[in-house]
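One chain of protein is taken out of this complex; the other chains stay put.
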Amino acid sequence: MRLSDLAERLGLEIEGDGDVQVTGAAPLEAAGARDLAFAAGAKWADALAASKAGALVLPQGMDAGGRPVLRSTRPRRDFARAATLLHPAPPIAPGVHPSAAVEPDAEIHPEATVGARAVVGSGARVGARSVLHAGAVLYPRVEIGQNCEIHAGCVLREDTRIGDRVVLHPGVLIGGDGFGFELGDDGAWEKVPQVGRVVIEDDVEIGAGTTVDRAALGVTRIARGVKIDNLVQVGHNCDIGEDSLIVAQSGLGGSTRLGRRVILMARTGIGGHVSMGDGSFAGVRSGIVRDVAAGQRVFGSPATTEQIWHRGVAALTRLPAALKRLRRLEKRVDRLDPPDEPA
Amino acid sequence: MRLSDLAERLGLEIEGDGDVQVTGAAPLEAAGARDLAFAAGAKWADALAASKAGALVLPQGMDAGGRPVLRSTRPRRDFARAATLLHPAPPIAPGVHPSAAVEPDAEIHPEATVGARAVVGSGARVGARSVLHAGAVLYPRVEIGQNCEIHAGCVLREDTRIGDRVVLHPGVLIGGDGFGFELGDDGAWEKVPQVGRVVIEDDVEIGAGTTVDRAALGVTRIARGVKIDNLVQVGHNCDIGEDSLIVAQSGLGGSTRLGRRVILMARTGIGGHVSMGDGSFAGVRSGIVRDVAAGQRVFGSPATTEQIWHRGVAALTRLPAALKRLRRLEKRVDRLDPPDEPA
Partner (left out) sequence: MRLSDLAERLGLEIEGDGDVQVTGAAPLEAAGARDLAFAAGAKWADALAASKAGALVLPQGMDAGGRPVLRSTRPRRDFARAATLLHPAPPIAPGVHPSAAVEPDAEIHPEATVGARAVVGSGARVGARSVLHAGAVLYPRVEIGQNCEIHAGCVLREDTRIGDRVVLHPGVLIGGDGFGFELGDDGAWEKVPQVGRVVIEDDVEIGAGTTVDRAALGVTRIARGVKIDNLVQVGHNCDIGEDSLIVAQSGLGGSTRLGRRVILMARTGIGGHVSMGDGSFAGVRSGIVRDVAAGQRVFGSPATTEQIWHRGVAALTRLPAALKRLRRLEKRVDRLDPPDEPA
């Protein structure tokens, strides 16, 4: 692609030779003469000077060393957009692979793809331009919208409903029973039936190996635009608000409610029946057991506000020295105020 | 189902019109005129008053607002039992799907079901009324008892033995090699052979994406009635006692021994070769590195008794203020007992 074409599609200003051809996007260190690379500030300066990249995305004022450059107020994002254009996903031919097992009453759109060994249960539907990769399994009555990509190893249990442009990475497990048991009179556990379903709205992306349980009754909902990383557990009846983002290995107990644009950093754990308001944030490894207000940032386990948590961490650091100071002080007070002699 | 029939099957007393038809179970907020709902105490009172439920399960004395009601000393449990009756699992036709790959010497009971694309290895056995869902894989010599449900994406490695009424949710991985390596003379890791097996007894339920490793030698055992949630790791040679319950994302190191009715809350980690006695309990996110006595409740990481843990948490909360008090006290003592002038 000509650099000037890229500039036009991204709506960026170009400096230098717009006729240069770029065929890939690469980090500064790995980029060659036909690659586009980016830098976003002074800490990239050395790598930028050493880079063999043929073209660059840079903020205003950063020296391109004579190479052609696209100027951007958000170089990282515009580089990502350029990479998307330079590395388009290879087209996948529509149609049902002869080795797939599709029940006769399932509806597969003529423009959809069902891969080798995939299984589509009775009454399930796959929308236009959606791709079910090899070996993925749809239980009865699963509905997949348009332009979705469901990777190999995914299992969607009965009645799961998926919107448009949803991506499920390999091995995502949707609609397993929630974990609900009541103690029986004989000390054994009685199962609480899990007869709800999972609804995943448009533009959601879910990472490899993540599990989302069906509701006990009603719906486990993942709203439009949510992004979930790998090996995350979403319990039954959770409701995750639009554009929320959940990093790897986090876990949401049953009936957790996240508002819109909530961010959970890696390994966050949330107890059951807890709510986090719109725009709230949980730091790495938070353990959340109480409701979090909209916009609040919480840290630690049990999670507290940023201020209390920072104060606590600082205090802990000073604790070993404080214990010594305490001992010294006791001795000084002993001298001022000699304790009674031991009996 | 007539409410009076439901009452009879649950052994509950009925108040009001027993001829009312109930067709589903639902939470108070979602229930309609043909749904059964429940409340278990005063905190449900508002939702109960607003509910459109056609019938209710309530404790003695709680006002049903004129609707027919089943009286229960354990409303939640009896509602769960009612829901099980109202939402029976749809029957699954027995037989082997033509697309399944079953080795000639495997034994499939005529009343068992083997789903599309499922694989049954040489010498494996599937008992009466057990269901192997689409794409599940049994390696050679796996034995499945009666009335089990093995969901899509499950893999059971060779020689795994499963009892009766066991449920494995999607993507459960049983019998992978345990993690055992010895440091070789050249600094590389030598594999310790993992040639044992996994035995899962009757009435066990295991959640989506959970992994249970085969024993190095001997058996990794999950006893009758154990319930395990999603994404739990059970190491080689673990022995989990009857009716124990393990919540999501917990991990058991090799040779962990749990007694009967042990409860591990979410994200508990247990080091290798540690035992927990009958009826012991570990709080959320515990890190257990020493044996826990029968009946003991432990918390924190490294886990300690409830009392020590509570005292520790309380002390931590007071630490930032205590550091200020220490500083103030030092100044007061300085005034009483002026320190030597600095050299």
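We call the chains A and B, going by the order they appear; numbering starts again at 1 in every chain.
Simple rule for what comes next: a contact is a pair of C-beta atoms (placed from the backbone, for glycine too) under 8 Å apart; a residue touches a chain by one contact, two chains touch by 3 or more.
Just so you know, these numbers come straight off a predicted model, no measurement behind them.
K.L.:
Touch as defined at the start, partner being the missing chain; which of A:47, A:183 or A:248 qualifies?
P.N.:
Per the contact definition at the top, the residue touching the missing chain is A:248.
K.L.:
Kindly state which of the options A:171, A:193, A:218 or A:235 is in contact with the chain not pictured.
P.N.:
Within the whole complex, the residue contacting the unshown chain is A:171.
K.L.:
Looking at the whole complex, which of B:209, B:225, B:241 or B:259 touches the chain that is not displayed?
P.N.:
Considering the complete complex, B:209 is the one touching the chain left out.
K.L.:
Of A:121, A:209, A:253 or A:271, which one is in contact with the hidden chain?
P.N.:
The one listed residue touching the chain not shown is A:209.
K.L.:
Using the document's contact rule, name the residues of chain A that touch the chain not shown here.
P.N.:
On the side of chain A, residues 25-27, 30, 74, 76-77, 80-81, 83-84, 87, 97, 99, 115-117, 133-135, 151-153, 167, 169-171, 203, 205, 207-209, 225, 227, 229-231, 243, 245, 247-249, 261, 266-267, 284-285, 316, 319-320, 322-323, 326, 329-330, 333, 336-337 touch the unshown chain.
K.L.:
Touching the missing chain, which residues of chain B?
P.N.:
Touch set of chain B with respect to the missing chain: 101, 117, 119, 121, 135, 137, 139, 153, 155, 157, 171, 173, 175-177, 179-184, 187-193, 195, 209, 211, 213, 217-218, 231, 233, 235, 249, 251, 253, 269, 271, 287, 289, 301, 311-312, 314-316, 318-319, 322, 325-326, 329, 332-333, 335-336.
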